[in-house]
Structures are given as C-alpha cells and as structure tokens.
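Report on the following structure.
One protein chain is absent from this view; the other protein chains keep their places.
The chains carry the letters A, B and C, assigned in the order they are written, with residues numbered from 1 in each.
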Amino acid sequence: MRELTYTQAISEAIREEMKRDETVFQIGEDIGPVRTRSSLWKQFMKNRAWQTPISESGFVGLSVGAAMTGLRPITVIMYCDFVGVCMDPIVNQAAKIHLMSGGQIKVPMVIRTPAGAGTREGGHHSGSLESWFVHSPGLKVVMPSDPYDAKGLMKSAIRDDGPVIYIQNRILHRLGKQQCPEGEWLVPLGKADVKRAGTDITVVGISTGVMKALEAAEKLAGKISVEVVDPRTLVPLDVDTILASVKKTGHLLVVHDAPRRGGVGAEIIRRVVERGFGSLKKAPRVLGGVNTAMPYSPPLEDACLPDANVIVKAIRDMLS
Amino acid sequence: MRELTYTQAISEAIREEMKRDETVFQIGEDIGPVRTRSSLWKQFMKNRAWQTPISESGFVGLSVGAAMTGLRPITVIMYCDFVGVCMDPIVNQAAKIHLMSGGQIKVPMVIRTPAGAGTREGGHHSGSLESWFVHSPGLKVVMPSDPYDAKGLMKSAIRDDGPVIYIQNRILHRLGKQQCPEGEWLVPLGKADVKRAGTDITVVGISTGVMKALEAAEKLAGKISVEVVDPRTLVPLDVDTILASVKKTGHLLVVHDAPRRGGVGAEIIRRVVERGFGSLKKAPRVLGGVNTAMPYSPPLEDACLPDANVIVKAIRDMLS
Amino acid sequence: MSDQLGRRDFLRIAGGGVAASMIIAAAPPPPSKKLLEMLRLMRRIRHFEERLTGLYQYESYLEKSDLAGDMYDFASKGVIAGAVHLYIGQEAVAVGICAALEREDYVTSSHRGHGHAIAKGAAFGPMMAELMGRKTGYSKGCGGSMHIFSKELGLLGGNGIVGAEIPLATGAAFSAKYQGSRQVAVAFLGEGASNQGTFHEALNMAALWELPVIFVCENNLYAASTPAAIALALPNVADRAAAYGIPGQVVDGQDVLAVHAAASAAVERARSGGGPTLLECKTYRFTSHAGAGKGRHDNPEELKKWLKRDPIELFEKKLRDDGVLTAADQEALKQQVVAEVEEAVAFAKKSAFPAFNEMPVTPGTDLLA
Partner (left out) sequence: MSDQLGRRDFLRIAGGGVAASMIIAAAPPPPSKKLLEMLRLMRRIRHFEERLTGLYQYESYLEKSDLAGDMYDFASKGVIAGAVHLYIGQEAVAVGICAALEREDYVTSSHRGHGHAIAKGAAFGPMMAELMGRKTGYSKGCGGSMHIFSKELGLLGGNGIVGAEIPLATGAAFSAKYQGSRQVAVAFLGEGASNQGTFHEALNMAALWELPVIFVCENNLYAASTPAAIALALPNVADRAAAYGIPGQVVDGQDVLAVHAAASAAVERARSGGGPTLLECKTYRFTSHAGAGKGRHDNPEELKKWLKRDPIELFEKKLRDDGVLTAADQEALKQQVVAEVEEAVAFAKKSAFPAFNEMPVTPGTDLLA
C-alpha cells in the first residue's frame, strides 16, 4: 500500500494505459510540455500529449474522428463549463455514431473534465453538467469520489469501446491522500460502492456529495446510522445497490453540487421510486446546488451549495 | 373565433409583437426573403428578419449582445439538435449574465427552436433537449402543445425580460387547426393547463405528450377517467396544478418524447414526490423516448417513442 | 474548354470574381479505362438519385406568410421517409476527388452525401436499402440518407450537423499520421458549412499539425435557401486558406478532370507529408435543396446557365471528342446503370425492416431504464 492523491491516481491510470496500449493519447489545452514549433509532431509523440489551440469544438471533433479510426483519445476539457462550446462533437457525434452507423463504428474515447463548485471561480468555472450527459444516450458518465476509484474507473473508461465522460472534481483534487494498493486495478463501470454502511437512511452522494455525506454521517454517528452509497458511474447506474440500501433504510436522500432543478438527483429518485416505492417510508429528497449560476462571492457561493451541516439537518428532518 | 394552425399562431404572435415593439426582430438561418447583397441591411430591416450564415454560435452570441443593449431578438435554431453547436451563448452567456452582472443587465431574448421526433429525420434531427435547459438556471423553458398556447406563450416570452427557450414541435406543426379568438391574448409563463379533467389518474404531457395523452384518455373514456395536465412551461413549473390533480387522482404518469433517462419526467416526479408523496397510491412513472439516438427506420423510430397505445397500457398497468 | 460557357465566365458567375489563388493543376490525364470508370460513377450518382423522385412524398403544412414554421418539414408518406438532399449537378466533384483516393482513404460527408458515398465505391443495394430504412442498408436502416457509413470503404458517415464533418476528417487524418499509415482523409463540405466555427478550428489545427487532410468545399452558391452572396463576406472560400498558410484553390467543379487534377495534387501533397489543402469546387445543385422541391431554386436564369454546364454532358462530350467513348457506349452505360438502380430498388423493397432488438446499443447502457 501507498498513498495517492486524486490527480496522481488519474495520472497513474493514464500512464499505465498509455504503456499498455499505443493507441492511447491525451489531447487538450495546456497539457504541455511543448514550447516550440520545430518538429512539433515528434515532440507531441514523445509524451503522447497534443497541446491544442483553444478550439474545443475542433479538437473534440478531431478526437472523435481519431477514435473512429483506431485510436483511443483522452480528450481534456479544462473546465466542465466549457463543454458549452463543444456539445455537438460530444453528443451528436461521439455519442450517436455507433447507432447511426448501424453498429459498424465504435468511438472509444474518454472526455476528461474537471468540474465542481466551491473554488470561488464564478459563473463560468463552477459547473457540474453530468445531468446533460446522462440525458445524452450513447455516453457513459463516470464521477469518481476518491483516488482509488479515480484510478480504477479511468482505466475502465479508457478500455471501454464507447465514449465515456469522466468528470473529475476540483475540490477532490486537493483532498488528502488515500491508501491505495500497488500496481494496477480496475473499477468496473456500473458498479456502485457502499462507502459507509448504515441502517436508518440511504444517502446517495455524487462526486463531492460522497465526501459531504460521509462527513454528515460521522457527525450523526451514534444517533442516526447513515448508509452512504456512491454510484461512481451515473451511466450505467447501479440501481440495484441503491435499491437494496433503500429497502433496508426506507429513506433516500441524494446529494450533489449541480443545481437541484433537473439534476441527476431527480433521475435517481425516478429510478428508485419506480421499483422501490413500497420500501420508502417518507418522501425521498434531493439536496443540490441552488438554481442559479454560481455567484463569486464566497459567502454566497457557500450558501448555494449543500454541505455536511445542511445534510445533517435534512436527515434529521426526514427521520423526525 | 377563427381557425389557426400552430405555425400560424406563432407567426401571428411574432408579427403582433414586432408591431407593438420596434426592438423585436427575428434572426436565424433561411428565414428569408432576402436574395441579394445590395443594401443588405435595408432589406433585413424591412421584415426585421436577419438571415444568417450557418454560424449558430456566432449569431446566438450576437443576439445576446443585442439583447444586452436594448433589443429583443427572437433567435431561431432550425432544429433543436443544433443547439449542440451553440450551448455556450445560451447557457453561459444569455442565462448567466443577469446574475454575473449583479442584476444590472437583462437579456430579453427568445430562442425559438423546432424539436421533436417522429418525422423520420434520423439521429441529428429528432432531438428534444428541454431537459438540458431546465437544468440551466437563468433560462425559462416553454413548450406549447396547441395553437392557442403557442401564440399566447410566444407573446409572453417576447415580453419577458429574461432569456426564454421556446420549443415548438414539428409534429404539432402539421396538426389540425384550432379554434382561436380574434385579436391578441397572452398565456402567462408558469401556469399549467388542465387539458382534460379526470379523476383516476393524472397524466402530465410535455408538448406532443399532451396530444398523445388526450388520445389515450379518449380511448379509455368510460372505463378510466384520465386527467391530462399540460405544464406548458417547464421553467417556471406550475407544480401546484399538478399536485392538485395528483391529490385528486392518486396516480401520476408523465409522457414525453425525450429519452427517459434524465428527462424532465424525472424532474416532475421529484417535485411531486417532494410535496405530494402521501397522495400517491402507486409509484409514479415516466413514459419517455427510448435511451438512444433516434434511428431513422420508421418502425424503429416508432418503437422508440411513446404513443397513445403505450400510454393506455401503462395506465391500465398502473391502475390494476 | 469545349463547353459553350468558358471557364472564366463560369467562374465569374460562380464566384463574382476569379480568385487570386486559382491554379489549374497540370497533372497527366488519367488513362481511358479510368476515364470511363469516372463517367460510370457520375452516371451512377445521377441515376441513383433520379430514381428517388416519387419514392418520398412530403406534405407541406406551411401557410403563406408563415414566419414561424420553416422550410423544413420532411415527414414523408413515401417508401423513403425523412429528408433527402440530392447531389445531382455536382457529380464531377465527388467523382473527381474520389478518383484520386484509394479504397482505404477516409471520407467524411455532409447531409448531401449520396454522391460521395457512391463515388467512394458504395453499392446501390445497401444505399437504397438505407434510404428505405431496411436492415440490409449500410447503416442497418438506423442512419438514413444523411448517415451512410461504411467502415470498409472508409466512409465515416454523412452528417446532419453542418460543419461537423470537418473536424472528423481532420481526426481521421490525425489517426493516419499517428499510426504511420499512408491514408489521407477528405472532408466534403458546402460553402455554407465554411461559415461554421469548426471550419476555422479544423483548418488551423490541420495546418499546424500538417495533417494529411483535404478540405473539399463544394460551393454550389446556396445553403438551403440562402445565397452564398449574403452569407459569405467574400465570394471565394478558397481565399480563406491563406489565413492558415495552406494552399487554397478554386476549381471548376463541373469539370471532372479539373477536379481530379487538383485532387491528385492535393492527395500527393498530403501523402508526402506536405499537409492539408483547401479545394473550392464551384458548382451548382440542379434540383431543390432537398427532395421534392424543398428549397427550390428561384432564379430560373441562373439555373438555366448552370444546366448548360451539366458535368456529365461536358465529360461525355469530351470523351467522345477524344475518341474514348462512342455514342453507343454512352447509351449502353446509361442503360446498364439505370437497370442496376432498378435492381437496388427491388432489393431494398423486399428487404426487412430492422427489429427493435436488432438496434445497435452501446454495451452496458440500458435502452429502457
């Protein structure tokens, strides 16, 4: 065992997969280390890292074309909000080509994008847009909440034969290190993880939601027993694990940073209600971001995001 | 009273509002009738219709800039799927500028886009992306299901001081005419309409979902009494009207063409469950499109969309 | 040139001026056998598409003075449903370009893709079946007219999103260079598509990274109902190449040999590591924007002028003048192609529709959940 940060874990996964498979490469803005024009291609090849112009729509489209013809790009969108300029190659091209080609053409690519709020970067740098991708058939959506999952899911994402949106989180970037095994491991897409077992309420956390739910669970320990479930991948979604938990606890709360309105919390509630309505003792709830672009001012931003205290309060409410 | 088609109703609204307010204009591709370069601006001014190059990102951004500085653009995206190339000016600019400017700057614009599946146009021309917009704070989202609402909502949308996404539907384009009053009327944003009263189950239809639900209700008439509720606007959503109906019927089914996964059906269920859990006798359900890009082949496309028969079956299931 | 309207006149009509960058590439003409094959391909495109008339039946719902519908309403009651964009009139471009390619080279196409597919070697049966949504179609009926893919033929699909094909071809070229193959990629795009941001982004990257890609802009003077004159600040798309330091060339798109010569030079350049080229082929669609008169031309004079430069007639006349083709050969070829189209219609009509459970699904995702 050794310690890994979240970004180290992702880096390790990418390095290992690059070694394992020559068709894997990264492409995106500011991914360095090239400084000069001469023998540009050779320089890029050296690290298998193509540093692009600020042309997201162009280089995501280029990545799709590359993926259609034998390569496995890992395409970096520097902030999740920036997908606004390149939704087309993601949702109309990467996601749809398999179906539109009658299954002939696969598009094995990972779109890796840091997301998340709470870093005081304002309205254009605080988005969590997983909900858009969940609603775009043909994509898989991955949101690891700790270094172990970050590495294992990245490796599975790279090996997957379809396009995978891999949403890392800026707040998690700077969380403490985690004890991890040596060598390689895979975390399968579509398998949730119970991060803390409990009996009174199921809290499904998305990305930072897991960390916050664990913190809340700790605060309530001894009084209320909270089970924290991390779906890890939103598509495919492991509803069975969530349902099993809800069956046990009878209560469901979903936590995410993205705005509550139209967020994945709603989707998880739909899925649980559909098959587990009878298990629910009370109305399931979502704690999400406030329905607004993220304001810059730190106290405002804090007020717009769920935190452990809000979760504690919601749990108390629900169980009272 | 006189008869109006859906597109006539929209046209009439736009014409009336242009007359009422000089700052209202349309902009988009192929909106005619200009053919030559000479005195281009004068020609455009004549009909207040700017026929653009195929540059959605550019002309939506241009519209936002115009709306920030005193105009009221109606910006046309020819097919809803094409918003993939211009999400940024919609969700990062139009939607966020009011908040980011501290409330100084308003962005009164309508983005009008025909959507919908069932026209055998394949994977790039069959999208219904209301769910993305519902999840983008700062936008209002309007989806009229008949000519009366189409006109009244368009007028309210044009007069609204914030950005409004107005999603018309290609299937509704060619529905029969509807009896409408003479002159002008407004339909307020945020007010649902009970399109058919009933007592056994509440079916919330989105856009074509209303037409399909009404057809299903007719088929079941005498056996099961179906109440059909049309939210008409998804943001703001008139949950009260839906809740009142569910309180009466105890059953909820939502119908839309967009893929079920992450669709607005989930959001409506979240909202209803939150406040009306106790009223529900059974698990609420969503009938949405299959989670796939729309296949072209007509029998496949039909199999991927809910229709009146599927709704009838679901209602029978739920009430059995 | 043997046609009535001289090339200069034609380019003046086409573009409002002869581009500074215009170069007529001087490569040796292809051998007779190849010439005849090119003619055959042009006829294949023409007759395939002519046969479509009547197979789709759109209904128009728009009332006069409607501001709010739009010209597009492609629901059809015919055996071909949905939108069909015809290539008739532009055959010299697809054929001239693809004749310079190898089978393993890549092509991305637009909404107007039948011609590109046929020129790249597509068979009629699976083409027609795709248009009718049958499981024997190239894309198993899941794509339709705008989404004909063939991995085997290097056809990376038509595209319903104007401009999206440009970065895709750039990516295929990237792939070829990365993998050290000799392949090149071609993006076919309309002049309307050259106003999309993707055009700018892709050309800049292709130039920077010296990718083996050829951007073939078919400037047919209209984007749906919008004249290029009111959509492009300058008449020649080729002149945009200068912004990226790559060659940009205006080509007579009605002259298959001119197109082929330019394409051969560009392909040669790409294969030898010289990077991308932008070719602008001045051309015209002879029919409406989409089938059944949707977005019909409204300038009869202009149309008449262009019809005089039918690329097939021009080429046949040249081949006859040069003694490569007899009138009898010409007629026989035509009859043969027409018969093949008929077979394809029969084949497609008797093919089954795909069943729901045959629909390709991304493994691991759930269609119904």
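Just so we're on the same page, a contact is a pair of C-beta atoms (placed from the backbone, for glycine too) under 8 Å apart; a residue touches a chain by one contact, two chains touch by 3 or more.
Model, not experiment: these values are computed from the prediction.
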| item | value |
| --- | --- |
| Which displayed chains the unshown chain touches | A, B, C |
| Selected residue (touches chain absent from view) among A:Gln168, A:Ser245 or A:Ser279 | A:Gln168 |
| Absent-chain contact - pick from C:Leu36, C:Leu208, C:Leu303 or C:Leu333 | C:Leu208 |
| Sole residue of A:Pro73, A:Gly209, A:Gly265 or A:Pro295 that reaches the chain not shown, by the stated touch rule | A:Pro295 |
| Option touching the unshown chain, where C:Arg44, C:His85 or C:Arg240 are the choices | C:Arg240 |
| Interface with the undisplayed chain - residues on chain C | 195-201, 203-204, 207-208, 230-234, 239-240, 242-246 |
| Interface with the unshown chain - residue positions in chain A | 5, 7-8, 10-11, 13-15, 26, 29-32, 34-37, 40, 49, 51-55, 57-58, 76, 78-79, 81-82, 84-85, 112, 114, 118-125, 154, 168, 170-171, 173-174, 260-261, 290-292, 295-300, 303 |
| Touch residues of chain B, complete complex, unshown partner | 23, 25, 40-41, 44-45, 50, 52-53, 55, 57-71, 88-89, 92-93, 97-105, 137-138, 140, 160-162, 189-190, 235-237, 239, 271 |
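Rule of thumb we're sticking to: only the chains that are shown with their structure count from here on.
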| item | value |
| --- | --- |
| Chain at the geometric heart of the assembly (C-alpha centres) | B |
| Distance between the centres, which are taken as Cα means, of chain C and chain A, whole angstrom | 40 |
| Centre-of-Cα separation between chain C and chain B, whole angstrom | 35 |
| Touching two or more other chains - residue numbers and ranges from chain B | 57, 81-82, 84-85, 122-124, 261, 290-292, 295 |
| Contacts with 2+ other chains: residues of chain C | 139, 141-143, 147, 159-161, 164, 197-198, 359, 361, 365-366, 369 |
